[in-house]
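Shown here: the complex without one of its protein chains, the others still in place.
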Amino acid sequence: MNGGMSIIVKTVTRFVYALIIMFGFYVIMHGHLTPGGGFQGGAVVASAFALVLVAFGTAGLKGVLNRHLLQSLEEVGALAFLGLAFAGIGTAFFYNILANSGAVFGKTDPAVLASGGLLPLMNWAVGLKVMTGIVSILIIMIIGSREEAVE
Amino acid sequence: MKRALTVAAFLLVAAFLVVAATTMRPFGEPSHTEMDDYFLANCQTEVVANNVVTAVVFDYRGFDTLGEATVLFAAVVGVLALFRTVREDER
Amino acid sequence: MILGQMPFVVSALLVIVGLYALLFKRNLIKMVIGVSIIETGVNLFLVTVGYRTGGQAPIYTYSDPVAFRVLPTPQALTLTSIVIGLATTALLLSFVVFIHRHYQTLDAQKIKELKG
Partner (left out) sequence: MNALLHHAPVLLVAVPLLGAFAVPLLGKLGANVRRGFVGLIVLLTTAIAGYLAASFYAADASPIVYVLGGRLPLPSGMVAPIRIMFEVDGLSVFMILITALAALAAVLYTSSYWKQRSGGTLKDSLMLLLIVGIFGMEMTGDLFNFFVFLEITSIAACSLVGFRVWRGQSQEAAFKVMTLYTLSGLFVLLAVGLLYGQYGGLNIAYLATMVGSGAAVVDKIALALLLTGLAMKAGAVPMHMWAPDAYGEAPGAASIVLVANSQASLYGLFRVLFTLYGNAYSPQTIAWILIALAVVTIIVGVTMALVQRDIKRLIAFGAVSQIGYMMLAVGVGFAAMTALEPSSFGFVALQGGLFHMINDAACIGLLFLAAGIIIRRAGTRDLQGMGGLAHEMRWTTAFFMIGAFALAGMPPLNGFASKLMIYESTFKFSPVLAIIAILASILLLAVFLRAFQAAFLGPQPEGANASQSVPASMLVSMGLLALVVIAFGLFPGFFVDKIVTPAANALWNGRDAYIQAVMLGMGG
C-alpha cells in the first residue's frame, strides 16, 4: 500500500484530482440551484483524496493533509452548522433568517447564486464536514490496517 | 433448533415484505401529497431556492440533516476511538 | 398487479437478499455486505415511494416552471439514510478489522467467546 500504484495511474491522478476537487466545490456551491448539495459535493471532494490515497499510497498525502488538522476542520464544520441552526432561535431553532431578507444571501429571485438565505452557508458547512470526515475515516483506517501488517 | 428458528424468522420477514410491496398503493400514484405539494409550491417564495430537495434537506427538514451530520460525526469519533494508541499499562 | 408494483417488489427482494446474507453467511465481511444491501434496498424503496408517473425532478432551474414533479421529501430522506448507512458501514468495518486482529479469522462460528 505504501508505494502506490503504477505510473499510469499516478499520472492520470495528477491530471484529474484537481478537476474532481473543483467539481466538488461547484456542486457544493450550487446546491440550492442544481442537483447536489453539501453532502454530495463533500463526498466528491473526498473521493479525489481517496484517489490520491489509492494511487500514491499514504505517502502521497504526507505533508499535504494533517490528520489533526482534518479533525479540527470537521469539528469546525459541525459547529458552524449548529451555529447556523442557532441563528434563527429568535423565532425557532433552524428558522431561516436570511431568506427574503434582501441581504447577502437574501435575494428574492430563486435563480441566482445569492439566494436561499442560510441554505448556501449550510451547504458549505456540511460540505466541509463531510469531506474532512470521510477523508479522516479513510486515513485512520489505512494507517490502522498498515500497523496491523507490521505487528 | 436455533437454525430452524432463524430460517422461520427469515421466511416470515420475507413474506411480510413481499405482501407489503404488492398490497401497497399503486406505484406512481401517491394518494396523499399535501405535504410535498406544499414544498413544491412554496419553496421558491419561502426559502428562495430552486432545488426543492435542498430546500427540504436544509430548511423544512433541517433538523434531520443536523442529526445526520451528527451521525457522521459520531462515526468519525468512534473510528478514531477504536484506532487510538492505547497505553500498555491500561490493558 | 405484481407487474405494476415491480419497483416495490424489487426493493423488497433486495432487502430479502441482504437479510439472507446477514443471517446465513459466516464471514464477517459478507455480513457487513448484507447489511449494506439491506440499506440499499430500503433506500431504493424510499425513492420509489416518491415517484409520480410522468413526473420531473423537483428542481426549478432550467425547467418548465409548471411541470408535474415527483415528491421531494423521499429524496431528502434517502439522502439522510445514505449518509447514515455510510457511517454504519465504516464503524462495522472497523470492528471487523479489530476482530481480525484479535482472532486472526473472519469466521463468525470460530469467534464465539461471548456465550449465553
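Should a chain be cited, it is by its letter among A, B and C, assigned in written order, with residues numbered from 1 in that chain.
Throughout what follows, contacts are C-beta pairs under 8 Å (C-beta built on N, C-alpha and C of every residue); 3 or more make two chains touch, one makes a residue touch a chain.
Quick caveat: nothing in here was measured; it's all calculated off a predicted structure.
Undergrad: Counting contacts across the entire complex, name the shown chains the missing chain touches.
TA: Even though it is not drawn, that chain still touches A, B, C.
Undergrad: Using the touch definition from the top, which of A:59, A:89, A:114 or A:143 touches the missing chain?
TA: Of the listed residues, the one touching the omitted chain is A:89.
Undergrad: Could you list which residues of chain A touch the chain missing from the display?
TA: 71-72, 75-76, 78-79, 82, 85-86, 88-89, 91-96
Undergrad: May I ask you to list the residues on chain C that touch the chain which is not drawn?
TA: Chain C touches the missing chain through residues 15, 22, 28, 31, 35, 38-39, 42, 45-46, 49, 71, 73-74, 77, 80-81, 84, 87-88, 91-92, 95-96, 98-99, 102-103, 111, 113-114, 116.
Undergrad: For chain B, which residues reach the chain that was dropped from this view?
TA: Residues 5, 16-17, 19-20, 23-25, 30-36, 38-39, 59-64, 66-68, 70-71, 73-75, 77-78, 80-82, 84-87, 89-91 of chain B touch the chain absent from view.
Just so we're on the same page, only the chains that are shown with their structure count from here on.
Undergrad: I'd like the Å distance between the centres of chain A and chain C, where a centre is the mean of that chain's Cα atoms.
TA: Those two chain centres are 23 Å apart.
Undergrad: Distance between chain A and chain B based on Cα centroids, please, to the nearest Å.
TA: Taking the average C-alpha coordinate of chain A and of chain B, the gap between them is 21 Å.
Undergrad: Can you tell me which residues of chain B touch two or more of the remaining chains?
TA: 44, 50-51, 53, 55, 57, 65, 72, 75, 79, 82-83
Undergrad: Listing for chain C: what residues touch at least two other chains?
TA: In chain C, 59-61, 79, 83, 86, 90, 94 touch at least two other chains.
Undergrad: In their shared complex, at which residues does chain A touch chain B?
TA: 31-37, 71, 74-75, 78, 81-82, 85, 93-94, 96, 99-100, 106-111, 115-119, 122-123, 126, 129-130, 133, 136-137, 140-141, 143-144
Undergrad: Which stretch or stretches of chain A touch chain C in the complex?
TA: It comes out as residues 33-35, 37, 39, 110-111, 130, 134, 137, 141, 144-145, 148, 151.
Undergrad: Tell me, which parts of chain B touch chain A in their complex?
TA: Within the complex, chain B touches chain A at residues 44-51, 53-55, 57-59, 62-63, 65-66, 69-70, 72-73, 75-76, 79-80, 82-83.
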